[in-house]
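Sharing a structure with you now.
And then chain A:
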Amino acid sequence: MVISPVHYIAVPLLAAFTMPLIAKVSKELARVIPGLVMMYLSFVSVVLMQQVIQSGPISEVIAGWQAPWGINLMFTPFSGFLATLMSFMGLLIWLYSFNFKKVDFSQSLKYQTLQMMMVTGATGIVLTGDIFNLFVFLEITAITAYSLTAFYRERDGAEAAFKYLLIGSFASVFVLLAIMLLYTQLGTLNMAEIAQKIQAGELSGTMKTTIFALFLIGFGIEAEMFPLNAWAPDAYSQAPGPIGAAFASIVVKAGVYALIRITFTLFDIQGAHMYLIIAGLVTMVIAEVSAVAQTNLKRMLAYSSIGQMGFVLIAFGIGTKEAVFGAIFLMFNHAIIKGLLFMTGSYLTFNDTNKQISSLRGFGKKLPLVSLLFAIGAFAIVGLPPFSGFWSKLYVLTAAGSKEMIMLILIILGVSVVEIIYYFRVVGKLYFSKEENDIEVQKPSINAMIPMVILGLVIVAVGIYPDLVTGFFERATDMLLDKAHYIEVVLTQNVVN
Partner candidate 1 sequence: MHSFDQVFTQYQDIVTTGVYGSAIGLIIIGLYAVLLKKNLTKIVIGLSIIDAGIHLLFVAIGYIQGGTAPIFSPGHEGEIQKMVDPVPQALVLTAIVIGFAVTAVALSLVIRLYKHHNTSNIDQIKSLKW
Partner candidate 2 sequence: MMALIAFSLMAIVLVAAAIYAVLQKDLLYAVISTGVISVVLSVFFFLMQAPDVALTEAAIGIALTTIIFIITIRNTTRYEDDPKDNTLEKF
């Protein structure tokens, strides 16, 4: 059984279809399967990343039909890195949510299936080389996200899910319109061939900007750009704990990836980079400012996550090699740090129904390790030296410096100060304020503690020795910026395996 990128989607699907059958035999076993699948996928990622480093990107053809006629999966250093990141985060989130107290036993089978399929949908978005297939995987991720947001009965998850569904349907309408127009103009659906034809100038001016604008709005909703992310704060805060972590570290990455694939590989419109910077800037400033005003811890983390996504868009918008390197490093950091913050945050505010920050007084003593990990996450996201967040912010700032965007640097530093304010306010509450109300605290179980500790260690390790991971980012950057190589790999090679 040769290891190939299609395993990322076929194996979880096989598991999802067999889980109802196995649940008839033993519910306990059925809940373990997603973990096994994620472990297998992590193993596949390691193997494939080795293969990619030695022999360049893998383009796997589905159903035996060569690229423009059939669908192909592209495992390039950039998409491969994201797929690996998603599988590892999926494994950690499954471990974290294994017997999450609030998910009562009878519902946990549905919960585990939906959570595994959300990770698969996001991995599918990252790997596929065909636009309509990208739309189908976008719908898979979206429909699992709607059901999981509305999972808890007592919270108003149903409103958040309905709001998310409304805006999500707009996203799919825009993407469908864009695919339709693109098909009438170019007659193909394969991304590589589209890039080739657009490069050859087969798409006229007005139609090109229309299609690009429709794609931008459609994927902007998934990537939480400013005017389109009204759904995000509610969806993050109403969803169950592990799902908030999954949203921040996996689902949003797929949205940003699709946006970047459209702007960097498919269309080469000059204004695009400037637009990304402006959109990212607006998103970041508004999200960070409204994060300060939040009293609910989870909403604060949600706004901070949107702000970080704005920062990633700015970094991609600058467009130089170093900026894109910084952006990919930032995506890696954001996935790990935000995942840790959401995981620890949901245990800190476990028994408080409306998740108030004020209720965290003096938790440093009650939940020592969880608070410590939250503090590590907070320091890392702000970009303090010993942690990984520092390096990515540094790279992006130097890239902005080399392009003499002084205003940009000032705004980014200003926003970092805002971040410091609201994160240290929480950390201060944890450690320095005395505990007065005795909210009994929920001790996280062992299997919830392991992923948090792993993430903490990874943050510290990458912070101290960043070359651990920068090798991958180098290749990912070259691959993303080198459009011709992408087209050549897909369209010229024969059926490879």
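The rule is short, and it goes like this: a residue touches a chain if its C-beta (ideal position, glycine included) is under 8 Å from a C-beta of that chain, and two chains touch if they have at least 3 such contacts; residues count from 1.
Criterion applied: all candidates are chains of the complex that A comes from, given by their letters.
Keep in mind that what you see is a predicted model, and the values were worked out from it rather than measured.
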Options 1 or 2 - which one, within this complex, touches chain A: 1
Residue ranges of chain A touching candidate 1 (in the complex, touch as defined): 132, 136, 139, 142-143, 146-147, 150, 156, 158-163, 165-166, 168-169, 172-173, 176-177, 179-180, 183-184, 189, 230, 233-234, 238, 290
